[in-house]
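Structure incoming, see below.
One protein chain omitted, others in place.
And now, chain A:
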Amino acid sequence: MTQLATAPAVRGERPAAARPPRRRQHGAYLFIAPVGLGLGIFYLYPAVSTFALSFAEWGPFGGHTFTGFTNYLTVFRLETFWTALGNTLLYMVIGLLTLPVAIFFAVLLNRDGLRGVTVYRTLYFIPFVTLPVASGMVWRWLYNGDFGLINQFLSVFGIPGTYWVSNPATALFAIGVVQVWSQVGYYLVIFIAGLKAIPKEYAEAAEIDGASAFQRFWRITLPLLSPSIFFCTIINVITTLQIFDLVYVMSASATVNPAFTASQSIVQLFYEKAFVESDKGTVTALAFLLMLLIAALTFVQFRLQRRWVTYV
């Protein structure tokens, strides 16, 4: 799902009443037609169809029978669904740690007269533009139980490592760390822009009044940055609820990885059910439940924003 961020303010639009009545431009449909038809066929129809089919049973030859909430009940009875749901929420919580990390580095990079800001920003952004499949593989190698760099490094200090991505106790966290690592650069860019927009006078005035650096950060910078933080939590939650690529690459397959279920996300469960087990009825219900989850958590965040987001 794509989200809208800092779309520019709509200027130059006069109120409709002030405009002289104008002839409708039928040519407009020619402009709209290509993208309109394409979206209708490949997006709108599939969305409606998934919704409708989540209440039907798929016949072996393509027919459908209305079955009410049966598919949903099937999903709720799946033990793997509850595990995947719990896992996905854990991925979301771990994913949110991206924000404090990004704020930390953004504050460092926002120091007056700091050299090399562009170089750092370029480097920090690289994991975000890297093919996720490739990043997942690189980290799987770092996490390797026998010869991975992480365990070799830990052994220097006498700390015993583990098979990070195939140990059910660590797999989800290991993958969550990679998710954080791959996303930090993106939020860093947003927070740097957010910090730049805060007038320096506020912090200067507070400093004259004797506020410490920590107080200035906590009482001035953070509240003034809160609209950016709010935007980032929305995006972050939507992104991590749909986590798939990293899990798919790093947890390998159900037959060989003992931690497969322990790290499975909802979208991965969806993929397994739809295209490995071909359980289409269950899958439509599952997809719709995922959308409800995303919508609900986004809605809750919008409701809660009044409590902590400061708009100047």
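Keep in mind that, in the parts below, contacts are C-beta pairs under 8 Å (C-beta built on N, C-alpha and C of every residue); 3 or more make two chains touch, one makes a residue touch a chain; residues count from 1.
Note that contacts and distances are computed from a predicted model.
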item: Chain not present in the shown complex, as UniProt names it (candidates "Carbohydrate ABC transporter permease", "Lactate utilization protein", "L-serine dehydratase" or "YciI family protein"); value: "Carbohydrate ABC transporter permease"
item: Candidate in contact with the missing chain, chosen from A:Val93, A:Ile126 or A:Val300; value: A:Ile126
item: From A:Tyr45, A:Trp82, A:Trp218 or A:Trp308, residue that would touch the chain that is not displayed; value: A:Tyr45
item: Listed residues A:Val184, A:Ala203 or A:Val309, member touching the removed chain; value: A:Val184
item: Touching the absent chain when the full complex is considered, from A:Leu73, A:Leu149 or A:Val312; value: A:Leu149
item: Where the unshown chain meets chain A, residue by residue; value: 1-13, 22, 24-29, 31-32, 34-36, 38-39, 41-47, 49-50, 53, 105, 108-109, 111, 114, 116, 120-135, 137-142, 144, 146-147, 149, 152, 155, 181, 183-186, 189-190, 193, 235, 238-239, 242, 244-245, 248-249, 252-253, 255-256, 267, 270-271, 274-275, 280, 283-284, 287-288, 290-291, 294-295
